[in-house]
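Take a look at this one; I'll ask things after.
This part shows chain A:
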Amino acid sequence: MDWVWTHLDLISGETLAHIGLSVPPIVIGLLVSIPLGYWASRSAVARSVLLTVGNILYTIPALALVVLVPVVLGLSLLNPLNVVAALTIYAVAIMVRSAADAFASVSADVRESATAQGYSASQRFFRVELPLAGPVLLAGVRVVSVSTISLVTIGALVGIPSLGSFFTDGFQRAFPLEVAVGFVLVLVLAAVFDVVLTLLGWALLPWNRGARLTASAARVLSQPQPSSAGVP
Partner candidate 1 sequence: MLLLQGIAWIFDPAHWVSVNSGLGIGGEIVSHLFYTVLSVAVAAIIAVPIGLAIGHTGRGRGVAILIGNVVRAFPTLGLLAILLLLLGFGLLPTLVVFVLLGIPPLLAGAYAGVESVDRQTVDAARAMGMTEWQVLTKVELPLAAPLLLGGLRSSTLQVIATVALVSEFGSDSLGAFIISGAATQDYVEMIAGSILVTVLALLADALLAGAQRLTVPRGVPRGVGGRTTARGRRILTAPSGAPISEGN
Partner candidate 2 sequence: MAIEFRHVSKTFPDGTTAVEDFSLTIPSHETTVFVGSSGCGKTTLLRMINRMVDPSSGSILIDGQDISGIPPVGLRRSIGYVMQNSGLLPHRTVADNVATVPMLTGVPKRKAREDALALLDRVGLDRGLAKRYPAQLSGGQQQRVGVARGLAVDPNILLMDEPFCAVDPIVRDELQQELLRLQGTLGKTVVFVTHDIDEAFLLGNQVVILQRGGRVAQVGTPKQILADPANEFVADFIGAKRGKRRLTAEVAASGDDVLLVDAAGYAAGVITAPGGRLELAAAGTGPKSRSVSNKTDQAGDA
């Protein structure tokens, strides 16, 4: 345990790097998948195409995606942005499905009554559909959050620093403590993010407080979450 105290700088540095790599994919993933998911919920063709593409992208193992993305985008192979880009793609692939389900779960009756009362289309979207889709969207974001934080570690294999560096480094030095520290911190981060997201949901979705999960949200949360190797 001495190692921990003497290396606090290193540990906090990698943790911050890890957070820095995790947050953008989650946020961008959410923002991008909302309109895509809405489109998918309104059009069967869109749903079919988007979900198929999402499936294919999701099937590509994380390690490969982290290398292929910069090649396609023209970035340097050792740029940390590659990890962000690759994980954003994963996040969108997962979230589009949840978002589509979320918007589909807003009952047609509610939408029709909103229109009948005189909401314009965009008002209806922001004031009725988006809030009502909130719980399921939240469930999806929580899944994405855990998966992203886990997957960031893969970057260590191609030289991009994060908590994953403790895994490779610890292994090379046959130093289990270092690996364990990295492992625990990843889990702690995932838990913290989950709590923050839940609190955000609690604050932004007051009608949901204390309510039991909707069927769709429960379904999203109870499904096996994507693994940290980046597989469906």
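The candidates were selected such that all candidates are chains of the complex that A comes from, given by their letters.
Criterion: a contact is a pair of C-beta atoms (placed from the backbone, for glycine too) under 8 Å apart; a residue touches a chain by one contact, two chains touch by 3 or more; residues count from 1.
A quick note: this is a predicted structure, and the numbers were derived from the prediction, not measured.
**Student:** Which single candidate from 1 or 2 touches chain A in this complex?
**Tutor:** 1
**Student:** So in the complex, the part of chain A that touches candidate 1 is made up of which residues?
**Tutor:** 47, 51, 55-56, 59-65, 67-68, 71-72, 77-78, 97, 146, 150-151, 153-154, 156-159, 163-164, 166-168, 170-171, 174, 176, 179-180, 182-183, 186-187, 190, 219, 222-232
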